[in-house]
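Removed from the display is one protein chain of the complex; every other protein chain stays in position.
Chain lettering (A and B) follows the sequence in which the chains are written, and residue indices restart at 1 in each chain.
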Amino acid sequence: MALNSRTPSGPIESRWDNTKFEMKLVNPANKRKYSVLVVGSGLAGGAAAATLAELGYNVKCFCYQDSPRRAHSIAAQGGINAAKNYQNDGDSIYRLFYDTVKGGDFRARESNVYRLAQISVNIIDQAVAQGVPFAREYGGTLANRSFGGAQVSRTFYARGQTGQQLLLGAYQALERQIDAGRVKMFPRTEMLDLIVIDGKARGIVTRNLVTGQTDVHLADAVILATGGYGNVFYLSTNAKGCNVTASWRAYKRGAFFGNPCFTQIHPTCIPVSGDYQSKLTLMSESLRNDGRIWVPVKAGDTRPPQQIPDSERDYFLERIYPSFGNLVPRDVASRAAKRMCDEGRGVGPSGLGVYLDFAASIERLGKQAISERYGNLFEMYERITGESPYETPMRIFPAVHYTMGGLWVDYHLMSTVPGLFVLGEANFSDHGANRLGASALMQGLADGYFVIPFTIGNYLASNKFEKVSEDHPEAKAAKAQVTGRVEKLLSIKGKRTVDSFHRELGKIMWENCGMARNEKGLKDAITRIKALREEFWKNVNVLGESNDLNQSLEKAGRVADFLELGELMCADALDRKESCGGHFREEYQTPEGEAMRDDENCAYAAAWEYTGDDKPAALHKEPLTFEYVHPSQRSYK
Amino acid sequence: MSSSATSPARTARMFDAPVAKKAVMALSGLVLFGFVLVHMLGNLQVYLPPGPDGRYALDVYGETLHKSALVLWGARSFLLLTALAHIVSAIQLAQLKNAARPTAYVKQTAIVSTYASRTMYWSGPIVLAFLIYHLLHFTTGQAHPDFQHMHVHENVIKGFSVWYVSLFYIVAMSMLCMHLYHGVWSMFQSLGLAHPSYTPKLKLAAKAFAAIVAAGNISIPLSVLAGLVK
Partner (left out) sequence: MRLTLNIWRQKSPTDQGAMVRYSLDNVSEHMSFLEMLDVLNEQLITKGEEPVAFDHDCREGICGMCGFVINGVAHGPRRGTTVCQLHMRSFHDNEELFLEPWRAAAFPVVKDLVVNRSAFDRIIGAGGYVSVPTGSATDGNSILIPKAESDMAMSAAACIGCGACVAACPNASASLFTGAKISHLGLLPQGQPERHARALNMVAQAAVEGFGNCTNIGECEAVCPKGIQLENIARMNRDYLVGAITYREPQAEAGAG
């Protein structure tokens, strides 16, 4: 099967407008005749469900949490980018487009990124109209800040809770539609399979997490907005429930998986404190605006930070990247921190940490000013570590934060299964090999509010839909498969807990497919993951029953899928013989240790096709062409 | 919008909501508080010496209040209705409270709330019981062995000379103090009047008024028992 990205041609500024005009429309009176399933209720899913219902479609929306308001979009702290140029500092749609393509290390589709930059301005307007309390200037206008190393101030924010406020905006719009009866909401419900009939996505199989009931839901189109798969690493900044299951089931039903190895490691997280650690907590990247990152010059220096004189500190980001200093992009900052720890200069009990020091800023701006900017973050840090960042430097370490990879989609956000659309972090997205700060919220909402309403209409208007029922053999087979798998997990009754498998998988992934990867490690990881998967299906212990709330069972199903995904990620990382963005292959680096991209051979998006449980996935390549932003080495020196 | 708000019987529905019941509590509470305050000030005339005609100030005051039957019974009915509104709302709210938490906690710890605020459903009925006794004691006289109509001063002195009667008055006034301690501030909040700069002052004022009402009233039985007022 050949990949058709349906990327429009012509001048980039008019591609989206032309596409919108060329797309077929569904007559208002006919919209209620179509039904759409939306899996996931975060920024992308919530926005899509609400918007499609407003348009008149019949929508069902599903989430595994107890309420759509809990989706993990809620945890985004920093902000959302938009090319409004309210600050008159030289921003433009083109510049946001340029920055995003470059920031993604030239592994994203130009047309998609341009559309994202165009839509960014509408998102802010929509969110403001919904009552999202963005920060304001005294004159009442919207405030902006510079974020993640951008040279313009284009980030809109609502204290340190931008994701929460944007999500609540979408959630409220969604609840309005639920109350009006136009969306039927299924909380505490997990999608466990995709139903494909006559080559089109026509439904899903779900499990009610409270009663254990397995149900078939049929529709004319299915939207997955199920987030990223960072939890394959066990420890990540994702919510505990975040999982790849929906995407993975779709992959196994014919949706290609795009760039699975592109993972973002966020530099400023609180380091691991012990084996019991269940998740990692992100400290907003904005801290790097005023904090200085350092390690001791001498390896093995265990003095408390205050006793290390300035001359014996290495402010390594400022040293290596004098022009961007502490504000280099996430992938660069993370790798540099890792190098310091590899050299034995890491700090804290585990040696896996670097200092983020506010002493200089407190001296320069006063404690009051720092507290106004970061008070809530400092409090959070103190709650978790018991140390006050006002007195002692924070300790931070990189952690898995976001996955740029995901299901492959075309310009219409449709996967390789017709009628299966994928939005937000779940798709392989517009971020290429590295996502810039404050761009995830932008993409999720762009997809949900402003892209899918057009492209799904085009799909529905261009296709004929046979009536299908739950008795269709495909539906029955998918449902039987789901129940069979649940029964299987409960029947193994082995010796190890689900979490112990998950932890072990996470460790393999972090060590071999984390911040730095090499051929030997990746091959080794593949072997170990296979063995672990085999053991899982023989030795996992899932107690309880299938007909009630069984959190171990939920986890078991998700971990089983991670055990397959992990292997694909390693295969993708092994196949991509270059370093780019979040993907760093030790074999491909400059003498100074910087990432070395191979535009000659690797300017493609990898799309992996499932070919069977025992067969390796087949790789398809979507070539990436750059007509506007010409590939150059990213330099932050 | 959901259908619940757009039904025709607006006023009836409005009082269904706890917010409205609380408003009734607050407004009736305000009236009753005003009454209690004025009543206490009136009572303090017991300390005034007899006038040139040898009549006690309290007796004159009582007579003044009884001058017009229309005003007297108008005021009495108004107060009675207000008290009824206060009581009916309280009963409804208490029912709501019980229905809202059918299973109690094995362990529940209050961390900031005042004892007074948590015991409104106790202090209220105790004050009510007192009120009934008080009316039988000093207004109609059934509960007063030496009651003489319109001889207010003497009734008070004789009534309070019995130590356990005085004790009951003192206990009841302490309850009223607690009830007002929370209630006087609370009525502003229930009516939607709160502001970070005024609310703390309001709370202080409420406490002061509660204390003043209680202290004024309690001083009378104490003074009688101590023989300071004759």
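Some notes on this structure:
As a convention for this text, a contact is a pair of C-beta atoms (placed from the backbone, for glycine too) under 8 Å apart; a residue touches a chain by one contact, two chains touch by 3 or more.
What you are looking at is a predicted structure, and each value in this text was computed from that prediction instead of being measured.
Across A:213, A:273, A:527 or A:633, the residue that sits in touch with the chain not pictured is A:273. When the omitted chain is restored, the residue from B:123, B:190 or B:217 that touches it is B:190. Checked against the full complex, the one of A:112, A:126 or A:247 touching the unshown chain is A:126. Residue A:134 is the one among A:16, A:57 or A:134 that touches the chain missing from this view.
Where chain B meets the chain that is not shown, the touching residues are 1-2, 4-6, 8, 10, 13-14, 16-23, 93, 96-97, 99-114, 117-118, 120, 182, 185-186, 188-196, 199. The omitted chain makes contact with chain A at the following residues, 47, 50-51, 54, 65-72, 74-75, 84, 86, 122, 124-131, 133-142, 158-159, 161, 164-165, 168, 171-173, 175-176, 178-179, 185, 187, 210, 237, 239-241, 273-274, 276-279, 281-282, 379-380, 383-386, 449-450, 453, 497, 499-500, 541, 543-544, 548-549, 551-552.
Going forward, only the chains that are shown with their structure count from here on.
The mean-CA centres of chain A and chain B are about 61 angstrom from one another, to the nearest whole unit.
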